[in-house]
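Shown here: the complex without one of its protein chains, the others still in place.
All chains are identified by letter, namely A and B, in their written order; residue positions are counted from 1 within each chain.
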Amino acid sequence: MIEVRKLVKRFGHKTVLKKLDFDAQQGEFVALLGPNGAGKTTFLRILATLSRPSLGLVKIAGFQLPGQASAVRSRLGVVSHLPLLYGDLTAEENLRFFGQLYNVEHLKTRVDTVLDLVGLSNRRRDMVRTFSRGMQQRLAIGRAIIHDPDVLLLDEPHTGLDQDACEMLDKVLLQVSARGHTLVMTSHDLARAAGLASRFDILTRGRIQASVQSDALAEDGLLAFYRQTLEQSTTEAAV
Amino acid sequence: MKRNYPRGLIILNLVTIGLLLVATLMVFLYAPVEAVMGMVQKVFYFHVASTWTGMLGFLVAAVSGILYLRSKDSKWDVVGLAGVEIGMFFTLIGIITGSIWARPIWNTWWTWDPRLTTTTIMELIYAAYLMLRQGIEEPEKRARFGAVYAIVGFITVPMTFLSIRFFRTIHPVIIGGSDPSSTGAFDMTPAMLQTFIFSLLTYTFVFATLLWHRVRLGKLAEKVEQLKLALND
Partner (left out) sequence: MKPRKGSFVRSMLAIIWKDLAAELRSRELVSAMLVFALLVIFIFNFALELDAQARATVTAGVLWVTFTFAGTIGLNRSMAVEKDRGCLDGLLLAPVDRSAIYFGKMLSNLAFMLMMAVIILPVYSLFYNVNLFNPALVLVIFLGSLGYVTVGTLLSSMAVQARTRDILLPILLFPVVLPLVVAAVKASTVVLAGQPLGDALAYLNLMIVYDVIFIAVAFMVFDFVVEE
């Protein structure tokens, strides 16, 4: 579903991603972990077609970026830590607006379905401005899946959410994953990611240094794996 | 570190200095003193040449802008910025020399006629360009936005000129002008014409030389940035 080979991204003279390789099969739920400034958000933005690769191959659902970006966009949904919603419109109107941009068919029914899925049917006529952060984030997921994308990208979606909101969010994410969508999520919260993803990739120093399947890890083994990978890559770089 | 001073630039430096010397001599010794205005008329040679060079800078910036957007090669951004900086400098000289010339002739430091106003607007667009660049952190975005604004700005200059031209003018229309009521106009003798054309040529060379120097400076600055980042990694 997602294929990335030798991806390089430069900003001016700074190289953020250095020949990064990445794969995701359909239905996988991949958590991208790594320290700040490692390039996780940059990588996600490139996958989201918001940023162009400087060099390298990026293929999503068989389409290549940046040339076929338009085709990719209709198969992508993105949730960022900013809500990407219009405060002065109602939940319903927000979903309807984005649905129109994505040429969604049978829009009305689809909006109803999505509102149900994210548990916001009872607030559909309220302005997003009045929503709590947790509710906005849930609606943001609704926005991201309104067009039933193959791939869902999430950039630290749990930021700023309290415990309850996080749990509701996780429920929705797992539901979406269970339906066969491919999810790629960046996160700082190892414990939370451990309960969600089927695979963990560690991104640091501009590359994916290590990858491990969730069932190959012991209970609470993720933290150790993470620390180990970071140490290893620092020593490698120092050599 | 090996000195990488291109030979072409050395030659250009010498040629330009030579031309400047000759041009100055021509202005003060060869061209006759104008009957009505006297010595102050000689400012005219520097004034028009400077303003011309200022517009050249703008043209360079606009063309580099287009080339940058098409190729995303940062060298065009360096050239564009250089064009704006040098153009801005020469336009300012043009405005000041124009003022010096105007004062004894029209008894005013400033007038709102089309040419002067358009030139000043051009200077303001230059300044806005620099302020736009200053407000953007990311080099790639800065280059992109600069390019877009340079193109937009350049297109408006002739339109600005046209729009103000419908007003009454007191600016001498030297070339192609037929309005006898504009004071300050004068007929050029052949010697004056030669000096005039020569000044234009000279200042174009000055522009090219300064541009080359400035672009070199910009490229070296980029190299320093690159090395700095490489050290940090």
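The rule is simple: contacts are C-beta pairs under 8 Å (C-beta built on N, C-alpha and C of every residue); 3 or more make two chains touch, one makes a residue touch a chain.
If you're wondering where the values come from, they're calculated on a predicted model, not measured in any experiment.
A.B. asks: Of the residues B:Thr16, B:Ser64, B:Thr97 or B:Thr160, I need the one that contacts the missing chain.
C.D. replies: Residue touching the absent chain, from the options given: B:Thr160.
A.B. asks: Using the document's definition of touch, tell me which of A:Gly87, A:Gly160 or A:Gly195 contacts the absent chain.
C.D. replies: A:Gly87
A.B. asks: Going by the contact rule already stated, which one of A:Leu7, A:Leu76 or A:Leu230 would touch the omitted chain in the full complex?
C.D. replies: The one listed residue touching the chain not shown is A:Leu76.
A.B. asks: Considering the whole complex, not just the chains shown, which residues of chain B touch the missing one?
C.D. replies: Residues of chain B in touch with the missing chain: 69, 121, 124-125, 127-128, 131-132, 134-137, 140-141, 144-145, 147-149, 151-153, 155-156, 159-160, 162-164, 166.
A.B. asks: Could you list which residues of chain A touch the chain missing from the display?
C.D. replies: 45, 48-52, 70-71, 73-74, 76, 78, 80, 82-89, 93, 97-98, 100-103, 127, 143
The working rule: only the chains that are shown with their structure count from here on.
A.B. asks: Touching chain A in the complex: which residues of chain B?
C.D. replies: 74, 138-140, 222, 225-226, 229
A.B. asks: For chain A, which residues are in contact with chain B within the complex?
C.D. replies: Listed in rising order, the residues of chain A that touch chain B are 11-14.
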